[in-house]
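The complex is shown incomplete by one protein chain, all other protein chains being positioned as in the whole.
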Amino acid sequence: MPELRINGETHSVDVPVGRTLAETLRNDLGLTGTKIACAEGHCGACTVLLDGVPVYSCITLVHTVGEREVTTIEGLREHPLVAAFVRTDALQCGFCTPGQIVSASALVASNPDPSTDEIRHAMAGNLCRCGTDPKIEEAIATWQG
Amino acid sequence: MARLIRTEKEVEGRYEDVWLVVEEDALEQWPAGPGEIVGRPAQRVTGPLRARGEARYTADIRLPGMLQAAVLRSPHAYARVKKISLEPALAAPGVRAAIGPGEVEVLTDEPGFQGQAVAAVAADTYWQARAALELVEVDWGVREPLLDPDEAVRRGQLVGGPSRYERGDVDRALAEADVVVEAEYRTQTVLHNSMETHQSICEWQGDRLDVYISTQSIWGVRDEIAAALGLAPDKVRVVCEFMGGGFGSKNGANDHTFVAAELAKRTGRPVRCALTRREENLASGNRNATIQRLTAAAKSDGTLVALAGEFVNATGWSGWASSTDGPMQMLYDCENVRTTLYPAKINTPPMKAFRAPGFVEGTFGLECILDELAAKLELDPLEIRRLNYASSAADRPLSSKNLMECYRRAEPHWQRRDEVRARSEGPWQRGVGLASQVWYGGGGPPSYAWVRLGSDGHATVITALQDIGTGTATAMAQVAAEELSLPIDRVDVVLGDSARGPYAVTSAGSSTVPSMGPAVRSAAAEAARQVIEIAAQRYEQEERVLSLSDGQVVSSDGGSWPIEDVVGLLEDAQILGKGARGPNPAGMQVLTFGVQVAEVAVDVETGEIRVERVVAIHDVGRVINPLGASSQVEGGIIQGIGHTLSEDRLIDPQTGITLNQTLDAYKLPTIADVPEIVTELLDIPDEHLTNLGSKGLGEPPIVPTAAAIANAIRDATGADVRSLPISREEMLRALAEAREKEKREAPATV
Partner (left out) sequence: MKLLQPSSLDEPIPSNTVLLSGGTEVVPLIRDGLLEAETLVDVRGIVPRGIDGTRIGAGTTLGELEVDPDIPEALREACRLAASPQLRNMGSVGGNLLQATRCWYWRLKFPCRLHGGDVCHARRGEHREHAIFGNDFCASAHPSDVAAALIALRATMQTNRRELPVEELYRMPSEDDRDVTTLEPGELILELDVPRPEASTYLKAMDRQRWSFPLVGVAAARSGDERRLVLAGVAPIPWVLDSPDDLESATPLPGTAYKVEIARALVRRALEAVA
């Protein structure tokens, strides 16, 4: 039975081998802020941090997470990026938004003042069908207010 | 007073005659320009919930005892189920029910496209349901699929009759024209790919059915289910509080909802049925491919004398004929126009509405051939559009049209051409192109809203509308706040539940704001009137000297009382204002217009195309929320860029199987593909349209993007790109063709 460290708390989960982290977060732990939109590692809606690094939780097997600290949108609700996304209108339907913010949080943690090219490079794995990309760029570029 | 009228109702270019009860709309429009709240940027009222991951989408709903359904979909494009056995699936672990062809209407034993629903199971977990599907035994009789839309037209295999339109005498005009251009344009099949896939949860409570569904049309779903299941409409409650995108694909109940309803009935438990991404890209609709064989003719001075088009829509196994022919009929002042539209019935997944269906495709052809004509006439592309400006629609006056003003505002961007071209360097050739836009977007009745004003001075807008991600809730809050003179943070919006609010429009056809905004305003005005009546009695004032301002009831003699003091007299009770959308202007057509100017760079050696800048100038009446509106424009353009450059649903030509069902292979634009986007909205209220003068904005921005980019590519390279997407191979093909043409036309060297 794996133990997961999520947003600073430890959870035991009883799920079979093969279950993904995204499914476990949503179905077993009720952390539905992490979305599943493609379920095969193509779109970024399920992005979480493992030890601060963005990964696709929909293709991460929960039994391989190990000791790594999982950070989901629920652990980033007070991050200034949340306010920046709202202020700049960097969301429309909002389904990809938690994943966008999780990815962006890793970028600004290592690079607080990213250039446009750096933002585009770091965010290209988070697809947004509504086309909020220019506003996402603005939110990240101005996240410190 | 309510008035019963027989009127024409337009949805996405389709008209139908309906009976409507309309209520007079007595409010004067606000003056043009920003008010206190309307016309000023507002943050999305649902923004924090969505950004923090707290918004509860259909995908996030977990009902106690909920089962998970999975659908067996036809692996063949055209087949017959000779025999099917559900028994092995029923015996599988966790399975609670299984249904097959005929047990619900949406399950067929004669699938006409890959992905059509055939059977379904409900199990304790989703993976159990999927595993059980593997056990369903099907004996397939595979048939030869018909995949070529032209062949379908030759065979007369259509989903509806061909539609023919003619004005003037095209043949004579062609014979007399100075210049005639003929060209064939093609557009591809494009998939909606809403991030939240189609999904529903159905739960029976006695003879009442609750449906939680990701939808653009809670009332449409209610009626569709009630009719299919023989229920009284109000026995079906439809809920959609947050919704992860639709773009036209979520206007109906769809197979998954009927599957969930039936399985829920059989098991006595709530059942969730959610499409996977792959199912989404097979069975939830698409923008159908088109073939457009076009002719444009002009006099040598640039006057258009004839436009003709034969349009073949690759509609799919079912669907309707989206108006690929519409722009040709509507955009220009041309006396002689002839169009024929064939909706071909082929063994591919059925189309559904997709953001300005038909007009996106038809505008690509029309606006490209117009540039080809301009090139032949050696006329400036902007000039030829002005020359042939249509000041009214063909058959009736327009409520408003400011396209000429859009053209005027496009000038400085258009004049960058020389500077942009001069930046061509090495293999990178640069150019500028433009294209015009016409589309509907007037909305209409019926639509209703309530505004409840509580004793704490907070207002709640209540209407059974859905916000599909466009920011509707925010716009409604702004309208109510403006009318009530309250700060926007004192206005809540409750929507998304057919049992908790009055009827509201489908979020389609750019109709939400123009339909709902006026209803919300009239409801707020009705609430405001009651506040003033109460204040007049309480403070012994004449009603006519009282008005609302900045959260206060103010008297012309200088007295003022906070609204919460007035409404507070009622203690727990509240004021309820009711509002209805008034009629559209009689005898007039309501249309939206615009122009986009695109700047591109093309690597002529590798076919790489970069869109560097798009300027979007649109005339959609009064703008409620400039911030949200700019986001809508950007979103339309970015979807348009995907449509133009990288998105292409591919079908195996032998089997009819969709090859790129996943988002690695079906290529949506990424953030790195997005150009600089400049949005300019004229913000001129339509004086004939409702108490707001607002039109819809969801669809207009995607309409001209492909043509503007293609025209910019021609400007940059001289290559005629006539087929979408303009992939590397299409770009290199067009460049080679242009080189050939140049060689042929170059004077022979002696």
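We just call them A and B in the order they show up, numbering each chain from 1.
The working rule: a contact is a pair of C-beta atoms (placed from the backbone, for glycine too) under 8 Å apart; a residue touches a chain by one contact, two chains touch by 3 or more.
Just so it is clear, the model here is predicted, and its values are computed rather than measured.
For the chain missing from the display, the contacting residue among A:61, A:83 or A:141 is A:61, taking the whole complex into account.
Here the missing chain is touched by one residue of A:29, A:83 or A:124, and it is A:124. Only one of B:63, B:554, B:576 or B:732 touches the chain withheld from this view, namely B:732.
Within the complete assembly, residues 427, 603, 605-608, 610, 645-646, 650-654, 657, 659-660, 662, 664-665, 667, 669-673, 727-729, 732-733 of chain B touch the chain that is not shown.
Residues of chain A that touch the chain left out of view are 16-18, 20, 40-41, 44, 47, 53-56, 59-61, 63-64, 103, 120-125.
Here is the rule we go by: only the chains that are shown with their structure count from here on.
Against chain A, in their complex, chain B makes its touches with residues 43-44, 46-57, 59-60, 62, 192-197, 242-245, 247, 276-277, 468-471, 627-628, 630-632, 634-639, 662-664, 668-672, 674, 677.
Listing the residues of chain A that touch chain B in their complex gives 26-27, 30, 32-40, 42-43, 45, 72-74, 77, 82, 85-87, 89, 91-98, 101, 119-121, 123-137.
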